Structures are given as C-alpha cells and as structure tokens.
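Quick one: structure below, then a few questions.
Note that one protein chain of the assembly has been removed; the remaining protein chains are unaltered in position.
Right after this comes subunit A.
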Amino acid sequence: MAHLRETSDKALKLLRTLPRVQIGNLRPNPNSKQNDKRGRAQHGGDKHGAGNKGSGQRQNFMRLGYETGNQPFYLRFPYEPYYKGHHLKRQYPPISLLQLQVLIDTNRIDISQPIDISTLCNSGLLKLKPAEMEYGFQLTDDGLDNFQAKINIEVQHASEAVIAAIEKNGGVIRTAYYDPRSLHMLANPKKWFEKGVPIPSRMLPPQDAVDYYTDPKNRGYLANPEAISQDRLVLAQKYGYQLPKIEEDSAYEMLTTAKDPRQVFYGLEPGWLINIVDKTIIKRKQ
C-alpha cells in the first residue's frame, strides 16, 4: 500500500504542473479543418464533382417533364379537346346574391340608384378585367333565400332563380351586353374621363349573344318591355310568390330607369365630353 501512495502523490504532483484544460490547447475535431485547396488528381482534382457522362458532366439543365428514358408522363395519354375554343368564349366573373346583400348592408352600394358595372367596380371590392375576356358580371344564386333588397340592377348574366329572387322583393333586373371598349370605361370611368375623349356609343352584341339578350325570360336589354312585364307575372306564378306592384312604389322612377341600347353611363349620352377638372359636361350643339 505504501507504493500506491507514492504513485498517487507522484501523479498529483505531475497534474499540478500541467496547464489548465481550455479551448486554447485542445486538438480540433476530426475533419473540421477545411482545406483551402482542391485535392489533386483522384482526390477531387480530376473532374471536380462533375462525373464522367451525362447532364452533370455537360452541365445541362433537363427540361421540365423529361424522364431520362421513359415515355414522359405528359405524353402518355391520348388527346382530349378540353380547351377547344377557349379563346373565343366570354368570361363572366360571378357575384353571389349573398355578396350583393352584404355589399348593400355595409353601404358600399347605394340602392337608391340603379346598379351597374360601374357601381360594382367603384365599391373597390370587385374587379373587372376586360383585357382577360371578362365581359361583365354574372349573378349567382348563393344566398338566394336571404336576399331582401329592392334594387334596380343590371348584370350580364343571371339565372332564372336569381331573377325571381330580385323581382320577388320588388326589384328590377336587366341583363345587358357591353363591348370591350365600354367595359373599359365602366370598369374605371375616371381613367376614361381623364383621357379627354367623348363617350362613344355602345356596340350591339355579337351573333351568339343576340338570342340571350333579346329574350324577355332573361330580361335582356334588347327584349320587348311588354313581353318582360308579361314574363314577370309568369315567373311569379311559376315560383309561387306575389309580385309586388312597382307602379305604386315610391321608388318607381328609380326602378324603371334603364339605359338606351347605345348608352354606356346612366345620365350621360354618347358624344358628351366630361371635364373632370372644371366639373362640366360639354354637349353637342342641337
């Protein structure tokens, strides 16, 4: 046991002479030192990671869908004319009756005036892009049961249930066609008026749209007004509601306001020049 005591004393004496273990005198971790030069020959110097053949060696960029030898996925299947004629079709962004009701309840739309594309675009929440083949708004029947507003609205497409919902509350609805130039004016009237150009006439609908807009069932703006009055009664009987008499309404003047087929804005005629700075309207001499 004495020699053990001597050994431990010797070890402790040795340990006292050694410096303290700290970060300055530790060996670095293996592989932690990065060589600033590339290896020679086969140690990373021959091909620099680019391999022997193929797109890595030749630094190509394989195109999308390429499957290196397989028949690509996007070429395996037969043709189907999904998009046939898509560039000739007109688009109508939808507005639901629920959305319209909320716009009215939050006072973004003034229902004491007739509602058209300008009114909807001026709310700031609905956009119309005529450059993307959008030819106006279509009114859809979501929220049809909760709709209770007496409005005079002009949209570009509406189903029969929507027409019934609006007329049941004593309102009036019209479907109307606008040519692309008129759509640009209606989507942003201020921008058009700042150009200093007189208001042009509205064009007539193309051949495939004439049938829709001359039909009184669709409340087309080219239809016979007497046939429209007749169809209001027919629709009321079909859906089983009592048609309110708009002739006895206090807002009869507003409800019967309608644009001429050549007119773009309510109250403004083609040929008039709107001066925004001076707030004047320049008309033609009679």
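To be clear about the criterion, contacts are C-beta pairs under 8 Å (C-beta built on N, C-alpha and C of every residue); 3 or more make two chains touch, one makes a residue touch a chain; residues count from 1.
Criterion: contacts and distances are computed from a predicted model.
Participant: Which choice in "Ras-related protein Rab-14", "Proteasome subunit beta", "Large ribosomal subunit protein bL35m" or "Trafficking protein particle complex subunit" gives the name that UniProt lists for the one chain left out?
Facilitator: Record says "Large ribosomal subunit protein bL35m".
Participant: Given that one chain is not shown, which residue among A:Pro28, A:Gly49, A:Gly65 or A:Gly240 touches it?
Facilitator: Residue touching the chain left out of view: A:Gly65.
Participant: For the chain that's not shown, point to the residue among A:Leu103, A:Met185, A:Ile228 or A:Val264 touching it.
Facilitator: From the options A:Leu103, A:Met185, A:Ile228 or A:Val264, the contact with the absent chain belongs to A:Leu103.
Participant: Considering the whole complex, not just the chains shown, which residues of subunit A touch the missing one?
Facilitator: Within subunit A, the residues that touch the unshown chain are 61, 63-65, 73-80, 82-83, 86, 89-94, 96, 99, 102-103, 106, 108, 125, 132, 134, 138, 157.
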